[in-house]
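All protein chains but one are shown in place.
The first chain written gets the first letter, and so on, giving A and B; residue counts start at 1 in each chain.
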Amino acid sequence: MALAVPLGLLALWELLARLAVVSPRYFPPPSRVSTALVDGFTEGDLGGETLVTLTRLALAFALAAVPAVPLGLLMGMVKQVREAVEPYIAVLFPVPKIALLPFLMILLGVGEPAFVLTGAISAFFQITISTLAGVQTMDPRLLDVGRNYGAHGARLFTRVILPAALPAIFTGLRLGLGLALVAIVVVEFIAAKSGLGHLVYRHWQTLSTPQMYGAFALVGALGLLLTRGLRALQTRMLVWQEDPGRL
Amino acid sequence: MSRGPGWLAQHWLTVASPVALLIGWEVASAVGLLREAFFPRPSTVLVHLRRLVADGTLLGHALPTLSRIGGAFALAAILGVVTGLAMGLWRRLREGLDPVFAVVYPIPSVLFLPFVSFLVPRGETALIVTTAATSFFLIAFTTTEGVRQIDPLVVEAARHYGARGRRLFTAVLLPGALPFIFTGLRLGLGYALIVVVAVEIVSASRGLGALLWLSWQVLKVEDMYATFLVIAALGAVLSYGLAALRARLLPWAQDVAER
Partner (left out) sequence: MKVEPVKVVVDDVSVAFDSRGHTVVALDRISLAVAAGEFLCVVGPSGSGKSTLLRVVAGLLRQTSGDVRIEAERPGAPLTAMVFQEHALLPWRTVLANVVFGLENRGVSRAQREARAREMLALVGLSRFARHYPHQLSGGMKQRVGIARALANDPEVLLMDEPFAALDAQTRTIMQEELLRIWATLGTTVIYVTHSLEEALLLGDRVVLMTARPGRVSQVFPVELGRPRGLEIRSSPAYGVLLEKIWTELRDEVLKSMEADRDP
């Protein structure tokens, strides 16, 4: 039922393209796009390119999450740290991270490190902010409970603060992953010579439109899979939570 | 963050931290601890910024960017709010469009450029439409949420006191959704900036993104930093300016954190 509208739209597109109501050159029918996709995986290197994008994403995400979560936690618990770091986050958060790419390329050359780092920075701010929010918005009475029942210092942290912040941290990781993917794909579109983003660009320049739409759809599918998948994981792991949110 | 007389004394770290960094940078760059070619001194960057402003280059690039953001935002806002309201009010529509949105939303706006360029003549229109993409989805989405989260008891009470149809919409539903709509608009505006920079890098000869890329290609590092500063300032204004405006216009609403 939920697929009725998208399938209907695709069917309409197929019809319009076949009948040449729209130019099949610029808007190839979905059947041709799916053939191109299949061919790309079986005969071409579509699988390899997808892997390239995924690898960059994984690295970027790890690079972002590992420092961001501890930083967010620290900021949440120690006022001085928060005050010292806040101005940078406030200033850099609204900046398009793609604008950092040229700087990174000067420092690190035009290659993987610059690409991955751009993706990492995109995710980094989101994860830090979400983690911080997780600590700041926890039910303060849980701290009372912890202390009244004998949990202090490190114990209070591991048994009360960390679990309480976990849903927000998880949401931050989820959003961060989405942001990292977007950043990586954009970087590939603009500056890389491999990866799904680059494929869209290349096929655009050579007007091999079925392949272009194919790569395009693949990016969408990847994004969807990752966000939905993570959301399902979050529901599974945080059994005790009620609603992880729509996005 | 309310600013009372004691604010500076209590939050001195917030100011001291970046100031210390800038001073440290200036010194490190001057003595060669940081390679000046990669990390020009902040003072030098400011000089270059002054020059760019003075000889009109900055304005020549900032105006196209601003007009594109304006156009894209207007497009995304109008279409987004209308679509969002419709989806919020009619379940069928929402259920039908949801899957489409879910697949298309995660795709970075700039990737739509080829598609848009097939539909619409190459040039400003294509750039504006592309820039509007993600913002549109964001605004539609938050608007829908805004309608859906209105307490049904409030609606019931309003109905009971005689508000129907048009009146119910303007007196209850619209104001009720307004905080969410506003948050969506704020986010959408921020996104428009993010996308426009990427779009300009790919496909424009004028604009802040284009200027940044151009400066990179000829390795005018100080100009790169100066342009970056302008982009960051623009980002801050767009992000925080709207937040302040919102506090003024919608004093009864608390900020809705995006989920």
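The criterion applied here is as follows: a residue touches a chain if its C-beta (ideal position, glycine included) is under 8 Å from a C-beta of that chain, and two chains touch if they have at least 3 such contacts.
Predicted model only: the values in this text are computed from it and were never measured.
Student: Just to confirm, in the complete assembly, which displayed chains does the hidden chain contact?
Tutor: Result for the missing chain's touching partners among shown chains: A.
Student: Which of these, A:A65, A:A84 or A:V160, touches the one chain of the complex that we don't see?
Tutor: The single option touching the absent chain is A:V160.
Student: Among the options A:R18, A:K79 or A:R147, which residue touches the chain absent from this view?
Tutor: Touches the omitted chain: A:R147.
Student: Pick out the residues on subunit A that sit against the missing chain.
Tutor: 139, 141-142, 144-145, 147-151, 155, 159-160, 163-164, 166, 238-242
By our rule, only the chains that are shown with their structure count from here on.
Student: Averaging over Cα atoms per chain, report the distance between subunit A and subunit B in Å.
Tutor: Once rounded, the distance between the two centres reads 18 Å.
Student: Mind pulling up the subunit B residues that touch subunit A in the complex?
Tutor: Residues of subunit B touching subunit A: 11, 13-18, 38, 95-100, 102-108, 110-111, 113-115, 118, 141, 145, 190, 193-195, 197-198, 201-202, 209, 212-213, 215-216, 219, 221, 224, 228, 231-232, 235-236, 238-240, 257-259.
Student: Of all residues in subunit A, which touch subunit B in the complex?
Tutor: Subunit A residues touching subunit B: 1-6, 9, 23, 26-27, 80, 83-88, 90-99, 102-103, 105-107, 133, 171, 178, 181-182, 185-186, 189-190, 197, 200, 204, 212, 216, 219-224, 226-228, 245-247.
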